[in-house]
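One chain of protein is taken out of this complex; the other chains stay put.
For clarity, chains are labelled A and B in written order, and residue numbers in each chain start from 1.
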Amino acid sequence: MSVQTHIPATAMASRPAAGIHGTKMVARDVKVFYGAKQALKGINLEIQENRVMALIGPSGCGKSTFLRCLNRMNDTIENCRVEGLIALDGEDVYGKNIDAVQLRARVGMVFQKPNPFPKSIYDNIAYGPRIHGIASHRDEMDEIVQTSLQRAGLWNEVKDRLREPGTGLSGGQQQRLCIARAIAVSPEVILMDEPCSALDPIATAHIEELIDELRENYTIVIVTHNMQQAARVSQKTAFFHLGDMVECDDTEEIFTNPRDERTQGYITGRYG
Amino acid sequence: MSVAVTKSRYQSEEFSARLRRRYAAERRFRIAGMLAVGIASLMLVVLLGSIVSKGYTAFWQAQIRLEVTLDKQQVEERNYTAIVRQALYAQVPAATDRATRRSLNDLLSSGAPYELEAMVNANPSIVGTTQTVWVRADDEIDQFMKGFIRRDVPESERRLSDVKITAIDALVANGSIRSTFNTTLFTAGDSREPEQAGILGAVVGSALTLVVTMLLSVPIGIAAAVYLEEFAPKNRWTDLIEVNINNLAAVPSIIFGLLGLAVFLGFFGLPRSAPLVGGLVMALMTLPVIIIASRVALKAVPPSIREAALGVGASPLQTVTHHVLPLALPGILTGTIIGMARALGETAPLLMIGMVAFIVDIPGGLTDSATAMPVQIYMWADSPERAFTERTSAAILILLAFLILMNGLAVFLRKKFERRW
């Protein structure tokens, strides 16, 4: 099986003809505690397939915390405890059938600060496929690296310097490298935590374009502090406030006609 | 179909099998880590265990009871050896022939007559009377009593002859041998005879050395740290000093010994084996440690304190002495104690400057010949007698006790004054 054949296939399969989007992930009454401190107070949310969901809200309201629950990155924090149900394709991600390693392969993550490994560009991309044993020989790996970089829109810029360290790229390129790295393991969902906050407007525009393209094949959840960005890239938006999910609706709806006054206050810039 | 292909990638049997292998590797890696920690802990236990098990017996010492008749004439002739021997023969009536008696002589420590002499000198009124005294037994008798010389070994391979063992049995039978706390170990200087050897000389030597070290390295170290951290301009010159200090901290200690030998002994003509020179060398050696620790402590004082003090018109020097130094002091103190502890355990440089001589007297001043605790350990470790092995281990235990005390103090200070800004 080759990469090229199946990724479009996913896209086709997950995009029903009617344009109704299936539910990819569900959160039911998710509570998170850091030691005694409660960071999330019961979140209910549905994430739809092949759409971009934006999480917005003032700093410290628990957006990252929620995002990290979706692929169990919170497991790596010593005193963090998660309650409630989170399901991927109807299966509890904290349940017996799903292993954290397996889950993270299916639900990838891109972080706020670009974090390329101190390895070559090639090895950065090949890292995930290697540990999961996706490619069985070199040609296959070369192909994965190339398609991933192409999808992340980085191929043309780096194709002549694949052996150079990934840390030598510019900030925006690094972030796209990280996105390519996440794509390389062909996840089903990609979580992005403020992926553009360390980038200049041009690099940001680049990434936003990329997100829009990726939507075809992946389900995307993005945390952002930038209202315009949320409006530009997402179809759904959820507003978080002090550990609560206040409101979740179509992005247009949220920005033009918010139901909760806290949402209104936030998007009009009265606090945050 | 193709949907199934994607879904199955991470949910396939193939992937689960791979995952199981990956988790097995994970477990192996973790076990390797535990093993490493285990080896380190085990080595510590073995090290301390072997020293404790070898050394704890040194805190006891066999003594022999004698009924000494302090004959006036013999006392005047200071013939205490004869007095002691006669008393011993009386304790073992079975020994009548010359040869047996001669071998009995070795049962007592060669220091026994001096013990008696000291007793008489302290209290001359006992001359002419008969006194019951306990004197130290020879180290081999002591080792025999502790079970380190086995009687079931053939006589030719044993350090103690059958005759002596018979005599010891006789003494044991009439209650004339006892085991007491070995005070000599703490009150005597070095000796060729294990039962007369003690660590006091070495302890005093170490103390004198450390005093010199402290008096020099602490003020100079703190001053250097204050200059580099608070006043020095950032330029190549101060960079050089900094690099130099960091490198000096990693120079092997024996090199400092060579420096001491060539400069302090060779060039300045200071006396060999003196705590003064030892202290000088150790001071140069601990200086980088103290400077580095003090700089860390000074760095930890937030700049806002300096700004506040300068803001109310204090000069830079006043700011440092009145505000910054007091706040940094606990950290500096902790670093200093740790540096001193390291100096206390250091041996090699002292060998170079001759603090390795056999010195019986307790040093009384900075220029007297002396040794130090670790050097004493080194010298005793070289002695073949089983009793010295025992005392070496005991000396190590005492040295470790000092070190634990010092480090404990440092930890206590750090805990007590720990401050987060």
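Methods note: contacts are C-beta pairs under 8 Å (C-beta built on N, C-alpha and C of every residue); 3 or more make two chains touch, one makes a residue touch a chain.
The criterion applied here is as follows: contacts and distances are computed from a predicted model.
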Undepicted complex member, UniProt protein name, chosen from "Acetolactate synthase", "Benzoyl-CoA reductase", "Cell division protein FtsX" or "Phosphate transport system permease protein": "Phosphate transport system permease protein"
Among B:16, B:183 or B:315, the residue in touch with the chain that has been omitted: B:315
Sole contact to the chain not displayed, among B:275, B:288 or B:330: B:288
Touch with the omitted chain, as defined above, among B:220, B:296, B:310 or B:409: B:220
Which residue of B:126, B:163, B:200 or B:248 touches the chain not shown here: B:248
Residues belonging to subunit B that touch the chain removed from view: 22-23, 25-26, 29-30, 32-37, 39-41, 43-44, 46-47, 50-51, 54, 219-221, 223-224, 226-228, 231-232, 240-241, 243-248, 250-259, 261-263, 266-272, 284, 287-288, 291, 315, 317, 341, 344-348, 351-352, 356, 367, 369, 374-375, 377-378, 381-382, 389, 392-393, 396, 399-400, 403, 407
On subunit A, residues whose C-beta touches the chain left out of the figure: 71, 73, 76, 78, 101-105, 108-111, 113, 115-119, 127-128, 131-132, 178, 181-182, 185
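Please note the rule applied: only the chains that are shown with their structure count from here on.
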Complex contact set, residues of subunit B against subunit A: 1-3, 5-6, 9-11, 15, 18-19, 22
Contacting residues of subunit A [partner subunit B, same complex]: 1, 5-7, 9-10, 12-13, 99, 101-102, 105-106, 131-134, 186, 188
